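Heads up, one of the protein chains got dropped from this complex, but the rest are sitting where they should.
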Amino acid sequence: MMRAVLIWFLFAGTAWAQAQSRDLRGIWQATGTAYRNLEGTPAQRGQPAAKSTVVDPANGKIPYRPDARKVVDRNSKERETSDPLLSCFQPGVPRAALLPEPFQIFQNPDRVVIVYQHVHAYRVIFTDGRPHYDDGIEFYMGDSRGRWEGNTLVVDVTNFKPETWLDNAGNFGGNKLHVVERYTRTGADTLRYEATIENPEVFERPWNIRVDLARHTEPNFQLLEHECERDAQGVYRHPPQFLK
Amino acid sequence: MKRIFGLLLQFLCLFGSVLPASAHHSFAAEFDDKKPVKLEGTVVRFEFMNPHSWIHLDVKNPDGAVVRWAVETGSTNALFRRGWRKDSLRAGDRITVDAFRAKDGSNTANANSVKLPDGRQFSGASSREGGQ
Partner (left out) sequence: MKAGNSMKVAMLLLATMVAAAQTEFTPPRLADGRPNFGGIWMAASLSAAFNVEEHGASYGTPAGPSVIVDPPGGKLPYLPGMRERAADNDQHRERDPVGQCHMHGVPRIMFPPFPLEIVQDGNYVVILAETEHGVRIIPTDGRPFLKDYSAWNGDSRGHWDGDTLVVEVRGLNGRSWLDQAGNFMGAGAHVVERFRLTGKDTLDYQATVENPAVFSRPFTLRVPLRRRPADVELLEYGCIEGERDAAHLPAINGEKK
């Protein structure tokens, strides 16, 4: 009898523990400066150096095809005018998770909803097995379908529009971009975010990034409205200072 | 894909259809329903986007000059739910558009109906149905 009770407790405890671990709810934000350059940045202007977020390949460099590298170089030179974020486009994936702005995760049995403070972009990630859209429509934030692998939410993202960057430095993924995200709770207030990024038209092979996100624990913390406004010329513009 | 689009177009002809061109904001803000235009031309580019999709059209004037027109149609979301896809209109497609011209007199118009060479027509009268 005692044994049955103990087994029951063990089972219930495991289920409870798993439920806690699959709980991604809350307001999260990337610390650090991955948003500037996924490949890392040297120390500058009083900011310490930032390591590359690219964990594969091991040298921390994005494995671009040579013709794609030229596009990155041009983006980088023109980034103070050409960054799509300056024009208030939605940030795309994975860039949205790395921005210096919070995002909030809500969970229902058949979907996970992520709302980003940045221009109030949001994603509805169905976890009930329904398929992607066909390739006849494209989204800035892509089309997301998720499933659980143990305590990791794995999100498959397709149907991207080409007009997004991966960071402020002009790294980009292109039209046929395919991203697989992995969200894993690593503690009470930490969430590990990993993404596999692939597009045979742009990259020589798939590559992976990893960033740790921190929960906002300030009392009554909430996302604020971040709406884009037109400048004096009537053009949608974020002031460039936003993206320093 | 084209075949599915064609079948859908026939379905829409049978049951009527709506080009919700102005559900995002008021038609009257930009266009003039007293300035109808009929444009026959060749598709240069079809931009499948919100809040409006755009058909860029090369139209030959009676004097032989080719003029580029930008024709506004419904939002991606409204069109997508009716079976349109990003490649539903391709460069080189010859179409006829009945539209209303922009108030500012530019070569911009809001489509009332779009007709393909084989006579199939996608027509609508109002933005009643919005995004659905």
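The chains carry the letters A and B, assigned in the order they are written, with residues numbered from 1 in each.
Rule of thumb we're sticking to: a residue touches a chain if its C-beta (ideal position, glycine included) is under 8 Å from a C-beta of that chain, and two chains touch if they have at least 3 such contacts.
Treat the numbers as computed from the prediction; the structure is a model and nothing was measured.
**Student:** From the list A:Arg22, A:Lys51, A:Arg65 or A:His120, which touches the chain that is not on show?
**Tutor:** Spelled out, the listed residue whose C-beta touches the missing chain is A:His120.
**Student:** Could you tell which one of A:Thr31, A:Thr81, A:Thr186 or A:Thr217 touches the chain left off the display?
**Tutor:** Once the missing chain is taken into account, the touching residue is A:Thr81.
**Student:** Of the listed residues A:Pro100, A:Pro162 or A:Pro206, which contacts the missing chain in the full complex?
**Tutor:** Among A:Pro100, A:Pro162 or A:Pro206, only A:Pro162 touches the chain that is not shown.
**Student:** What residue numbers in chain A mark contact with the hidden partner chain?
**Tutor:** Contact residues on chain A toward the absent chain are 25, 71, 74-75, 78, 81-82, 84, 87-90, 104, 106-108, 111, 113, 115, 119-122, 124, 126, 137, 139-141, 161-163, 165, 172, 174, 220, 222-225, 227-228, 230, 233-236.
**Student:** Contacts of chain B with the missing chain: which residues?
**Tutor:** 20-30, 33, 47, 49-52, 75-77, 80-81, 100, 126-132
One rule holds for everything that comes next: only the chains that are shown with their structure count from here on.
**Student:** What is the distance, in whole Å, between the centres of chain A and chain B, each centre taken as the mean of its C-alpha atoms?
**Tutor:** Here the centre of chain B sits 36 Å away from the centre of chain A.
**Student:** Where on chain B does chain A make contact in their complex?
**Tutor:** 1, 48, 76, 80, 85-88
**Student:** How about chain A: which of its residues touch chain B in the complex?
**Tutor:** Contact set of chain A toward chain B: 134, 136-138.
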